[in-house]
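Left out: one protein chain. Kept in place: all the others.
Moving on, here comes chain A:
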Amino acid sequence: MIEVKDLHKSFGNTHILKGITTSFEKGKTSLVIGQSGSGKTVFLKCLLGLFDYEEGAISYDGKIFGNLNSDEKRNIRSKIGMVFQGSALFDSMTIAENVMFPLRMFTKQSKSEMEDRVNFVLKRVNLENAHHKMPSEASGGMQKRVAIARAIVNKPKYLFCDEPNSGLDPKTAIVIDNLIQEITDEYNITTVINSHDMNSVMEIGEKIVFLKNGHKAWEGSKDTIFKTDNDAVTNFVYSSELFKKVRKMYLEENQ
């Protein structure tokens, strides 16, 4: 479980995160949503320890990250899997080498054990025949799946995804969403996804945190988001005619 208390972050005189308090439970897929510039990526990078913050606390399973020494921080980070917006695959390595990388860095497994694990996770993300391809030879959807395989290969306790669907067609985006959901259930991990894809919100948002101008404007789930009368959420989530109709139908069905 990840808990965030009163998180503040500024860049110079610009106050980006203004006292965010929330928590992300184990075994659940949580989504952080909001408009571009609402502070989602900064929030995620604070969670990951890539940005320092001025005030507040982030704790991983009860351990406050900011109070840990460098070895303890390293230990927590070795349990984190991250899927970056641009996949961030190492372009000098093949797909199999990319996926094997965390194992080579953090485990003492033999080469055959590592190969077995890589084969298993690549099969899990439906990429069993792509071992020897370079990342530049893979499509956007394949790169995202490789990034997911690399993130889960070392059996992480926490999985973070920064806009995993950006740049993907709707069908591939659904495949990626379902894959993340299945992996979260299968490994019972804490998953946090940054997204502004409303399909993801409706499909897999077991917990949804809505950010607006650096504040937490609302939190709930994919079920309660249909019922909320919070203006900020409804203006953002139901900005398209399609989603307005979907909401109307949902509310009519559940009256």
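The criterion applied here is as follows: contacts are C-beta pairs under 8 Å (C-beta built on N, C-alpha and C of every residue); 3 or more make two chains touch, one makes a residue touch a chain; residues count from 1.
As a working rule, contacts and distances are computed from a predicted model.
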Message: I notice the complex is incomplete. Of the names "TonB-dependent receptor", "Fused nickel transport protein LarMN", "ABC transporter permease" or "Proline dehydrogenase", which is the UniProt protein name for the chain that's not shown?
response: "ABC transporter permease"
Task: Determine which one of A:73, A:133 or A:215 touches the chain that has been left out.
output: A:73
- line: Cross-chain touch to the chain not pictured, restricted to A:10, A:85, A:119 or A:199, is A:85
- prompt: In terms of residues, what is the contact footprint of the unshown chain on chain A?
  reply: 48-50, 70, 73-78, 80, 82, 84-86, 88-92, 102, 104-106, 160
